[in-house]
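Presenting chain A:
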Amino acid sequence: MKPFARIILFLCAVMMLTATVDLPDWADPGSPASTHLSPGFIEQGYHETATPNVVTAVLADYRSYDTLFESVVVFAASLVVMLVLRRTSTGTSRIKHFRPKREGRDTILRGAAQSIIPVMQIFALYVLFHGHYSPGGGFQGGVIFGASFILLSLCYSLKFAMQRFKEKMVLICCACGALLYAGIGAVCLAMGWNFLGYAGLAGLLGVTDVMARSHGILAVEAGVGITVMAVMVSLYYDLASGGDMEEGL
Partner candidate 1 sequence: MFPVSFYQIAPVIALCASLLAVPLIAVSGRHPNLREFWTFAAAALKFAMVLSLTGWILAGNVITVDLINVLPDISIQLRVDSFGMVFALVSSFLWIAAALYTVGYMRGLAEHAQTRFFVCFALSLCATIGVAFSGNLLTMYLFYEMLSLSTYPLVAHHQDREGRGGARKYLTFLLGGSVGMVLPAMIILFSLSGNLDFADNIYGGIIPQGTGNLLVTILFVAFLFGFAKNGIMPMHAWLPGAMVAPTPVSALLHAVAVVKVGVFCTARVMLYIFGIDVMDELNLGVAAAYIVSFTIVTASIIALTKDNLKARLAYSTISQLSYIILGVALLTPSAVQGGLIHIVNHAFAKITLFFCAGAIYVASRKKNISEMSGLGRVMPFTFGAFALASLSMIGAPPVGGFITKWYLLVGALDAGQTAIILVLLASTMLNVAYFGPVTYKAFFGKPNDSISENPKIKEAPLIMLVPIVAAAIISVLLGIFPHIMMQFVRMVTT
Partner candidate 2 sequence: MDEFFFFIVAKYNYWASLILLFIGLYGMIAKNNLMKKIIGMVIFQTAILIFFVSIGVKWGASVPIIRFFPDKQPLLDATAYANPLPHVLILTAIVVGVAVLGVALAILQNIQRIHGTIEEDEILEDMRK
């Protein structure tokens, strides 16, 4: 089977590599991808959404339906991992043997963590909320925020981190972030616009349609951020402890 797979893969690779003849050159400004839709996004995006970061505008507005499901994907992942792994302590876990014992001997680590975690969290918020003007946004911010909890758990212990950010709370955050996103879509719907048509928020916020879109983007990015942060933490809790929440890495 293996040689067979090798040959097939090799042939596929040769075929696909030779077929690159047809593809546009690297960084060709005249390639279809660069001339069909992207000029539209670049040239209209700012006027329509008041968001200089075109990626954010496309992500959270033009293709916000994708992004909604993107946050739902991570939400689904945390649910799946929890359903697969999570069980109340059953005693014999083979993973446990390989874990180092940590009994308060890592003062430097903890000190570093103490000083770095607040900065991380602030930075995460910055990345999240500055997504309109610079690279960043909900995903990036959420991941950084989540990483701060993971760091906490690594330097102290899983239990310590779980006291700060309870498992139940993590799950609620997972759902609430996505719910915030979808809820904004639903509010737009209720205001007589299409689902996720942020211009519908204009009446509520008392701003123009364009600014409403900008605010809408911010709100959904916040939702994404919450979900991603919680999912990161949730995945870590489950995977690191093997599902019994007794001890992390």
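With respect to how the candidates were assembled, all candidates are chains of the complex that A comes from, given by their letters.
Just so we're on the same page, a contact is a pair of C-beta atoms (placed from the backbone, for glycine too) under 8 Å apart; a residue touches a chain by one contact, two chains touch by 3 or more; residues count from 1.
Just so you know, these numbers come straight off a predicted model, no measurement behind them.
Every option in 1 or 2 comes from this complex, but the candidate touching chain A is 2.
Note for the complex: chain A touches candidate 2 at residues 2, 5-6, 9-10, 12-13, 16-17, 20-21, 23, 25-29, 31, 33-34, 37-39, 41-43, 45-47, 52-55, 57-59, 63, 66-67, 70-71, 73-74, 76-78, 80-81, 84-85, 93-95, 133-135, 139, 228, 235, 238-239, 242-243.
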